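A single structure is presented below for examination.
Note that this complex is displayed minus one protein chain, with the remaining chains in position.
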Amino acid sequence: MKLSKIFSRGLVMDNPVFIQALGMCPILAVTNTAFNSFGMGMATTSVLLGSNIVISLLRKFIPSKIRIPCFIVVIATFVTMVGMILEAYFPALNQALGIFIPLIVVNCLILGRAESFASKNSTVGSITDALGMGLGFTGALVLLGIVREVIGFGTVFDMQLFGDSFEPMALMTMAPGAFMALGVLMAVFNRIVYARLK
Amino acid sequence: MRDIMKMGVILLIITSVSGMVLGMTNSFTEGIIMERSLEEVLSSIESLIRDADEFEMIEDDEVLSRNRIREAYVGYENGSVAGFAIKSYAQGYGGEVEVMVGIIGDGTISGVQVMSQSETPGLGDKITEDSFLENYRGNKTAEDVSVDAISGATASSDAVNNAVEAAADLFEDILKNR
Partner (left out) sequence: MEQKLVVSSSPHIRDDNNVSKVMGDVVIALIPATLGAVYFFRTRAAMLILVAVIAAVLAEFAVQKIRKQPVTISDMSAVVTGLLIALNLSPAVSWWLPAIGSVFAIVVVKQFFGGLGKNFMNPALAARILLTLSWTERMTEWVNPGVDMISAATPLSFVKGEVVVPAGAPSLFDAFIGNIGGCMGETSALLLLLGGVYLLYRKVISIHIPAVYIGTVALLTLLNSGFNVDYMAYHVVSGGLMIGAIYMATDYASSPLTTKGKVIYAIGCGVLTATIRIFGGYNEGVGFSILLMNVATPLIDRYTVPTIYGEVKKQNA
């Protein structure tokens, strides 16, 4: 498969959030602001990139019977590293994302890519796949984060959008708001982007 | 049998390498994380006990084993006690709320800062706003230190009230007489 196809598949046609609906837990939990979404997306992308590279390099070395524990160890290692780095250099983001950083380890997107792509393809292809899927995930999260932040706080990336008379809809910052915004975005994405590409 | 041995060895290699990598990352980031959290605490104490030029952590079991108390610091000005900063916590709506309470003189609250919290964004997290926290300033530890709850965020406000009360009680019971 052509690299550009691999990349654009993750970004749009097989978008992990809007099409595959993978990794719903962080999607719903930490997208209350655009910045948190971006942080979560980037953290997930770096873990995905690391695990895809290592697993594609080791794909001939790992026996298929124990591949799942091996994948998990690799993924967990990268997640822990990302957690430490965030705590050291981005404490505010780390505080905001909280428990959802260690929980990246159980994000099925990452194990899914390891199992269905990295363990069967070249390293270059796996890097492209990780970038496509990771950026598709990040983009969807940021989009959701922007929608929720604008309605729920009246800001976008902490910039005030409206005057003082605007009273944000607090529900949008809570879990029900996340479900509703995700549902609407998913419908719009499928209707416009996906249908047109088909 | 040989198959199992081989798989075990491979798993061992992968886990050892991953352990090594993590150890390296940890030794690299550990210092920065420690420094940062120390800095955070220090800047918080400094802003709460303005007059002090020297700080000391209280490592007394009688103090630290008290309910809802996490850490306590004493600030000195020219060798005499200028005030205390007490880190206390209480259960909020979304988890633990940790605050730093400054108490100066013979029991006046100089300020309250929220150190960590995971309250509902937009509602409970209003407890971190100055407009709420400044209500504590000037309250006497000998009296009721609680302030009015933020409407819609009673559980979160109560958590701060409880934590501040624990700090005030600690001052009244022990620290005052030092």
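We just call them A and B in the order they show up, numbering each chain from 1.
Going forward, a residue touches a chain if its C-beta (ideal position, glycine included) is under 8 Å from a C-beta of that chain, and two chains touch if they have at least 3 such contacts.
The model shown is predicted, which means the values in this text are computed figures rather than measured ones.
A.B. asks: Using the definition of touch stated at the top, determine which of B:Ser16, B:Ser37 or B:Thr154 touches the missing chain.
C.D. replies: Selected residue, touching the omitted chain: B:Thr154.
A.B. asks: Check the options A:Val12, A:Val156, A:Ala170 or A:Leu185 and report the residue that touches the missing chain.
C.D. replies: Spelled out, the listed residue whose C-beta touches the missing chain is A:Ala170.
A.B. asks: Given the full complex, what residues of chain A touch the hidden partner chain?
C.D. replies: 167-172, 174, 176, 180, 183
A.B. asks: In the complete complex, which positions of chain B touch the hidden chain?
C.D. replies: Spelled out for chain B, the touching residues are 123, 151-152, 154-155.
Everything below uses one rule, namely that only the chains that are shown with their structure count from here on.
A.B. asks: Mind pulling up the chain B residues that touch chain A in the complex?
C.D. replies: 3, 6-7, 10-11, 14-15, 18, 21-22, 25-26, 29, 32-33, 36, 116, 118, 120-123
A.B. asks: For a test of understanding, state which residues of chain A touch chain B in their complex under the given definition.
C.D. replies: The contact residues of chain A facing chain B are 32-33, 58, 61-63, 65-66, 69-70, 73-74, 76-77, 80-81, 84-85, 87-89, 91, 95, 98, 152-153, 168, 170, 173-174.
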